[in-house]
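Here's the structure, in structure tokens; my notes come after.
One protein chain is absent from this view; the other protein chains keep their places.
Think of it as A, B and C in the order they're written, each chain with its own count starting at 1.
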Amino acid sequence: MTEFLLAASVFILLMVAVGLLRVLRGPADIDRMMAAQLLGTGGIAALLLLGTATALPGAVDVALTLALLAAFAAVMFVHSGGSS
Amino acid sequence: MSLALLADAALVLLVLGLAFWINAASRAFPAVVGYVAFGLLLALAWLRLSAGDVAMTEAAVGSGVTGAVLIAASVRLRSAETEAPPPALPLRLLALLLSGLVTAALAGLVLWTTGPAPSLADQAVQHLPGLGMGNAVTGVLIAYRALDTLLEKVVLLLALMGIWSLAKDRYWGGIPGPSRIQPTNGALILLARLLPPIGIVVAVYILWVGATDPGGAFQGGAILAAMWLLVMLAGLRDAPAISRPWVRLCVTVGPAAFIAVGLTGFALPNGFLSYPDSIAKPLIIAVESVLTLSIAVILGLLVAGPPERQP
Amino acid sequence: MTPATLYGLCSAVLVGAGLYGALVNPQPLRKILALNLLGSGTFLLFGVIARRGAAAGLGGDPVPQAMVITGIVVAFSATALAVALLLRVYQETGRTTLEQPAPKDVV
Partner (left out) sequence: MLVGNIATVVLVSLGAVFFLAGTVGLLRFPDSMTRLHALTKADNLGLGLVVLGLLPQVDSVLAALKLVAVWVLTQLAGATVTQLVARAVWRGGGS
């Protein structure tokens, strides 16, 4: 079971990496914010899978922290007048 | 090539890919977005190095709050991105050679150090029961190397004073932020009303769980700061004028409480910053909660920036 | 090739990349970013040494881990101060590079 969870977390990390690396070159800044948001969610999913697979203490609490701050980057972007 | 090593290799490749992207990006904003993603993946790497406390700090402070400051700055400075020419080729090659040498030296250190790594883990764990604690990292932060944590609070205070001193003379004592933010964005207002209560509960939980599992004052304080900033950004509450007494009190109460507790150590035989075993646990909890409040206010004001308006 | 060694090599490359970026990139904001990279690489090296020093039932030696936590928070305060200084320079001079304008601009 842990092998499967590890494989799933690697898969999700690579999926998100492909999306991130392509869109980081994306035309508009707003696309880059989406890439960061995608990585946030993908990172949390990979974190939960890794944490469950290897029973790391505190993995879910780190995911909780990340989930709480997930919107922070985009809020700061829009607040300081970022646009596409 | 076990699967775990594959996961680590994928993570390392991603982290390094982002690091090169941060250097190579043509404009500042894409580089900063890359840095936010980099900080998040670093939190994963810290977890793989089984350092839960550091992973949480990296997630909350390293990628969360630092990312916010850098994103705001890169958007504000976007119009002034002068096409300053990068240094001439020979200079760049020299810099490449130098950083290559540094990397080679560190890699050599990592690869060829033989013998058991020096470790203070045994001593750290030995005295934990006396402090009523299970988490060795929090034990080190609050008890064994309490001086580091105290001085680190003072560094935060100095950084805040440095930022406040950047205010124009006529705005001294005023309110950070260029203008009063009007609460217009419905979605942001909903988030700023819904998330902070949950964030406060999670922050207190992380502070409390820090005694036995990864967590503690820094991480809890960073989450509280993020929630406070969210309320300010949504326009529900204006940033406080820095001359307000409660601001000055909150900012200094952390280091002051720590020094006070440290001085009580003199009254007892053990010396400065040592906790008498009998009341160690409540004393530490008291100091940590005051620290969390102080960290939250300082981090929030660090992000808010120097005063730019009349009080 | 244990995981710790892998992250050790990663930290070495991060330090190199941070140093290169700080030296070469002309814009101050990019230098701040590069120095943050350098800092993250150094902290990661601490994490590797802590991982190798794992004993007494812990995942890693707590002392370097505690130092890294303090380091991350101090690195943030340094970044916040540097960014505030940069924004203030931009407010005053309207430019973000520290080089003096070439004579032809001044005319």
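Operating definition for what follows: a contact is a pair of C-beta atoms (placed from the backbone, for glycine too) under 8 Å apart; a residue touches a chain by one contact, two chains touch by 3 or more.
Not measured: the values here are computed from a predicted model.
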Q. Which of the displayed chains are touched by the chain that has been omitted?
A. A, B
Q | Residue of B:185, B:212, B:252 or B:289 in touch with the missing chain, whole complex considered | A | B:185
Q.
Can you say which of B:24, B:91 or B:198 touches the chain missing from this structure?
A. B:198
Q) Residue-wise, where is chain A in contact with the chain that is not depicted? A) 1, 4-5, 8, 11-12, 15-16, 18-19, 22-23, 27-28, 30-31, 33-35, 37-38, 40-42, 44-45, 48-49, 52, 60-61, 63-64, 67-68, 70-71, 74-75, 77-78, 82-84
(Q) I need the residue numbers on chain B that touch the omitted chain, in ascending order. (A) 185-188, 190-191, 194-195, 198
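Please note the rule applied: only the chains that are shown with their structure count from here on.
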Q. How would one label the connectivity among the chains shown: line, ring, star, complete, or other?
A. line
Q: Could you grab the centroid distance between chain A and chain B? Build each centroid from C-alpha atoms only and quote it in angstrom.
A: 19
Q: Please work out the Cα centroid separation of chain B and chain C, and write it as a whole number of Å.
A: 13
Q) For chain A, which residues are shared contacts with two or more other chains? A) 56-57
Q) For chain B, what residues touch not just one other chain but two or more? A) 4, 48, 50, 52-53, 65, 76
Q | Interface residues, chain B side, partner chain C - complex | A | 4-5, 8-9, 12, 15-16, 19-20, 22-23, 28, 31-32, 35, 38-39, 42, 45-46, 48-54, 57-58, 61-62, 65-66, 69-70, 73-74, 76-77, 80-82, 84-87, 91-92, 95-96, 98-100, 102-107, 109-111, 117-122, 124-126, 136-137, 139-141, 144-145, 148-149, 152, 155-156, 158-160, 162-163, 166, 216, 218, 295, 299, 302-303, 305-306
Q: Mind listing the chain A positions that touch chain B in their complex?
A: 3, 6-7, 9-10, 13-14, 17, 20-21, 24-25, 29, 32-33, 35-36, 39-40, 43, 46-47, 50-51, 54, 56-59, 61-62, 64-66, 68-69, 71-73, 75-82
Q) Which residues of chain C touch chain B in the complex? A) 1, 3-21, 23-27, 29-30, 32-34, 36-37, 40, 43-45, 47-63, 65-70, 72-81, 83-88, 90, 94-97, 99
